[in-house]
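One protein chain is absent from this view; the other protein chains keep their places.
Each chain carries a letter (A, B and C) given by its place in the written order, and its residues are counted from 1.
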Amino acid sequence: MTVSVAPTVVKTTRARRGLARQRLQNLLPKLVLAPSFILVLVFVYGFNLWTFFLSFTNSKAFASTHLVGLLNYRRLWDWTFQSDPPSNWYTAIVNMGLFGGLYVFFCLVLGLTLAILLDQKIRGEGILRPIYLYPLALSFIVTGTAWKLFLDPGIGLEKAMHDWGWTSFHFDWVVNPRMMIYCVAIAGIWQTSGFVMAMFLAGLRGVDGEIIKAAQIDGASAFQTYRRIIIPIMRPVFLSAIIILTHMAIKSYDLVLSVTGKNPGGAAELPSTFMYSFTFTRNQMAVGSTAAVIMLMTIAAIMVPYLYSELREKGR
Amino acid sequence: MAFLEINALRKRFGALEIIKGIDLTLEKGGFLVLVGPSGCGKSTLLNMIAGLESITSGEISIDGDVINDLHPSKRDIAMVFQSYALYPNMSVAQNMAFGMEMRGVPKPERDKAVADVAKTLQIEHLLNRRPSQLSGGQRQRVAMGRALVRQPRVFLFDEPLSNLDAKLRVDMRIEIKRLHHQTGTTIVYVTHDQIEAMTLATRIAVLKDGELQQVGSPYEIYNTPANLFVADFMGSPSMNLIEAKVSKTNGAASIVVDRPGAEPIVLPAPNSADATKLRDGGIVILGIRPEAVSDPESADRKSKNIATFASHVDLVEPAGSDTFVVTKIAGKEVTARMRADADVRPGQNVSFAFNLDKAVLFDPQTSRRV
Amino acid sequence: MKLRSILMASVMTAGALGLTSGAIAAEDKEIQMLHWWTSGGEAAALNVLKQDLAKEGYAWKDVPIAGGGGEGAMTALKAMVAAGNPPTASQILGYFAVDYAEAGKLGDISSLAKKEDWAKVVPQALQKFTTTDGKWDAVPVNIHSVNWVWINKSVMDKIGGTEPKNFDDFVALLGKAKAAGVIPLALGGQPWQEATLFDSVVASTGGIEFYKKAFVDLDEGALKSDTMKKSFDNLAKLRDYVDPNYAGRDWNLATAMVIKGDALVQVMGDWAKGEFRAANKEAGKDFLCYRFPGTDGSVIYNTDMFAMFKVSADRQGAQLALADATMSPSFQSAFNVVKGSVPARMDVPDTAFDMCGKKGIADVKAANAAGTFVGSMAQNYAQPPAVAGAYHDVVTKFFHGEIKTSDAAVAELDKALNNAK
Partner (left out) sequence: MSAADLITSPPAREPARHSNLTRVVIYGLLLLFAFVYLIPLVVMVMTSLKPLDEVTGGNMFALPHHLTFDPWVQAWGEARIGVSDTAGIAGYFWNSIKMVVPAVAISTMLGALNGYVLTKWRFPGHKLVFGMMLFACFIPFQSVIIPMAVILGYLGEIGNSLIDATGYAFGFGNPTVNLVIVHVIYGLGFTTLFFRNYYEAFPTELVKAAQIDGASFFQIFRRILLPNSTPIIIVTVIYQFTNIWNDFLFGSTFAAGDSSPMTVALNNLVNTSTGIVEYNVNMAAAIIAAGPTLFVYIVGGRYFVRGLMAGAVKG
């Protein structure tokens, strides 16, 4: 009898200890993730809640708790549809669409083109790659200035062309308020497309060679192989690229100011500059916060379904 | 009490039930093969034994200890993965010693154990290489070595041979079998390859959709499949399944296979079938393995129950050691296994001999064996 | 927090009981100074202050954030204040000082102000920004005025121009330059520069009283008046004399155009003179300075101030020393000679100043006496930043043709300013 009792005791304590361990093991991953998640919760979502609250107040230079209802939203609503003369907010939205669209589109197109070209077993890839990549290493503060200098018709490209005898050359976008935003886009594309190229190049190199062979046997031309087979396979790369590009487009701030020179005619306004100027320069923090809220909601409206579908699709 | 016991085991992911109440036992030193088509839950079951998947309900015990809540490393098991799961950043020796290192085994002891196992598996010359520098077969050996070094109570194999080419697979299969004989360890082995199951197992468990179809020795599984699924799944080429009618005269049942445009084949009921359960005019499915269908000359002489009939040959597959002859009976393809030198050509009318000692009957409604 | 106050309390109690003598929190000898004067000349001028204070044993901790007329600096300041960690003092402009004062973030240096009798020497108008409810909480460093024109003398001589006395003269002069193939008006097409120009145009077109009524009082009648419309029309006239590449140009590049003789004139605050000085140009000989035609006798000012933040007791000594040094006549003179502006104290002799500086000092005195000393709308001295910002928007949109007619501009100005109020 005694002999058989002992193992049972040992067994149960062992099992219990195992259970406690198991529980700790189950908890550990969450514990590890928790600090990051809490930081994000507080510093991103908490702050956004605060901004959301401010958008209902009359905060000016400093945060105020005096509620004014939807006043700020009504103001921005009015400004949204005020296109003659365009309110700064209207310009900001239009520019965001233009800039964001051009920036993301051309970065993708250029990045993909360069990646495909580089992927043709090119000699000197090691030299070419950093050339396309280096602009990202430069700070916007400087590249903006350099591009402004470069595009300035009085001292830059146009003048140089005239000096060299091509007197009919004309390129004055950077001083033409209507075209300014395109200059910002050019500088932005120049800066980021190399990065996108690197991502696509990586994506291309990751495509299984047998698939390409199969496509070739099926009689697809090189172009068709890329368009019908390889590019669709790289869909996840597009996801990452679009996330990174969108976030950069939204946050472009230094670049806009340094390329356009403080926004002449209010023509180079972007939501980020609008928010900044209302919050910090014009001491209308409530309006700035409202703009931030609307901006965030717009981003959410676009990104959340996209992220949702992409994350969901991967299943598991 | 069996060495490995699985009682009423269930696994649920939300509403989805993957393991639907499985009971299994395995004696010490046994070789249990879990076999079934992909998605049948065999890998999940193995992972549950390993402790890599949680258990929704039920119980698993090894040598009398319930291991449900034990961490994988505390279950005294070793596992060989389909992809081998060798740590790419470690040398072969380090890979093999990692488990002991984690358990705090002193280095000299680890080295010795690794050396011993390496010798057994003849991979001593590979000890300092990285997994990426190994061939597929070598990786497989290392993965087994890593498991062996632990000297576990139970070995778990998760389709360990499926990444190897055909020849290597056969070699490794033999290797594993030899290893099992030498060491006498208890093994649970997952595969979808029924030849592996047949050759290796002392006990086979056939799974489908999370349910156990049949458990038994390879012989039982092969010769007396419990249902149509097992009959169809085990064996290559698979069992011929022919729809037939029961005709009962004077209590003696015979099986009638109707052939459009030809006279019906009348066969005596196989011995394996419980004649009392056969109803006159009832529909049954006759299951007969290709090797029980042959030319009359090479039919089993010891058999008491041979029926011969002529049929049109559709296809001939010479397989070297045998020749497989395909004919159509009642719209169903029936494969016969004939001598390698059988002179049969497509289009001929040939006599086929059915060895009904080796035939089984199934009830099409329940799909169970009668 | 608690620990700290307990410690403080115990130290105080100990002090009160006489157990320790002179052990109370030693004075913090560091002056933390936020500003955006980073360029050579400005920094050199500020260095005078630093050295003055060093003589008294105070260490200068510089917090420079250049760019955008202090935009970056204002953001950093707001963050520092929000963090409860304000600098000893910060360079500040116009209504920003009022905002901080109203939020109770500024300190009190009235004791020093009273002792030195600053109320007497600093123009009354400026005291609106440097005091709150009679308490001094900021010190003015200088007085800038925006209604200046800067002319390249050799270009002027070449085209045979003379000092324009009114707006039409001015347009005629610009016409002459245009005919001679010189860029007539050097302008940087940035909202604040265009608004600064418009300050002068309005004062010239409607007179200083009108300017006051419209911009200081935000009088609806004045804002919607024909005079305002005419001001916009006049601004539109100037647009014809600007080179095509003006948009987005920095003001100092525009000044450089005048210095090099590429352009005849720039309408800009007197900080432009610092550029001439830096290029070794001499007032009267190389360049001319006139009041904007039609605004002689009036001064549209802005001023750089050092706002004195509410700081802990141990930092107040340093703060007072900074205020004192800033208001010392010698510093005011030395600094403003470099900066191009005029001293904020009316009692600083003009001996060290050039011709333009002397005129500036005299103008300020006269205008102050005559009541024609008014704050610049463009520079946040007539209205709070929200209104000034709206003003920038309307003016720049009009100038760049987004607002097409002066009628529309007037309507838009009234609407925008009221909206922002």
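Rule of thumb we're sticking to: contacts are C-beta pairs under 8 Å (C-beta built on N, C-alpha and C of every residue); 3 or more make two chains touch, one makes a residue touch a chain.
Model, not experiment: these values are computed from the prediction.
Enquirer: Out of all the chains shown, which come into contact with the hidden one?
Expert: A, B, C
Enquirer: Which listed residue (B:25, B:82, B:238 or B:305) would be found touching the missing chain in the intact complex?
Expert: Answering carefully, the residue with contact to the hidden chain is B:82.
Enquirer: May I ask which residue of B:99, B:237, B:282 or B:318 touches the chain that does not appear here?
Expert: B:99
Enquirer: For the chain not shown, which residue from A:143, A:176 or A:283 touches it across the whole complex?
Expert: A:143
Enquirer: If the missing chain were put back, which residues of chain A would it touch?
Expert: Residues in contact with the chain left out: 25, 28-30, 32-33, 35-37, 39-41, 43-48, 50-51, 63, 110, 113-114, 117-122, 126, 128-143, 145-147, 149-150, 155-156, 159-160, 163, 190, 194, 198-199, 201-203, 205-209, 212-213, 222, 235-241, 243-244, 246-247, 250-251, 253-254, 271-272, 275-276, 279-280, 285, 288-289, 292, 295-296, 299-300, 303-304, 307-308, 310-312, 314, 316.
Enquirer: Residues of chain B in contact with the chain that isn't shown?
Expert: Residues of chain B in touch with the missing chain: 47, 50-52, 71-74, 77-79, 81-90, 98-99, 102-103, 130-132, 134, 136, 139, 146, 163.
Enquirer: When the complex is taken as a whole, what residues of chain C touch the one chain not shown?
Expert: On the side of chain C, residues 1-4, 7, 32-43, 46-47, 50, 60-69, 72-73, 75-76, 78-80, 82-85, 250, 252-253, 256, 271, 274-275, 278-279 touch the unshown chain.
We take it that only the chains that are shown with their structure count from here on.
Enquirer: Where centres are the averaged C-alpha coordinates, which chain has the largest centre distance to chain C?
Expert: B
Enquirer: Where does chain C touch two or more other chains at once, residue-wise?
Expert: There are none in chain C.
Enquirer: If a residue has to touch 2 or more other chains to count, which residues of chain A qualify?
Expert: Within chain A, no residue contacts more than one other chain.
Enquirer: Touching residues of chain C toward chain A in the complex: what are they?
Expert: It is residues 68, 71, 74-75, 78, 82, 95-96, 99-100, 103, 188-192, 194, 243-250, 384-386, 388-389, 393, 396-397, 399-404, 408, 412, 419-420 of chain C that touch chain A.
Enquirer: Please give the residue numbers of chain A that touch chain C in the complex, ascending.
Expert: 60-62, 75, 85-86, 88, 148, 152-154, 172, 174-177, 180, 257, 260-267, 276-278, 280-284
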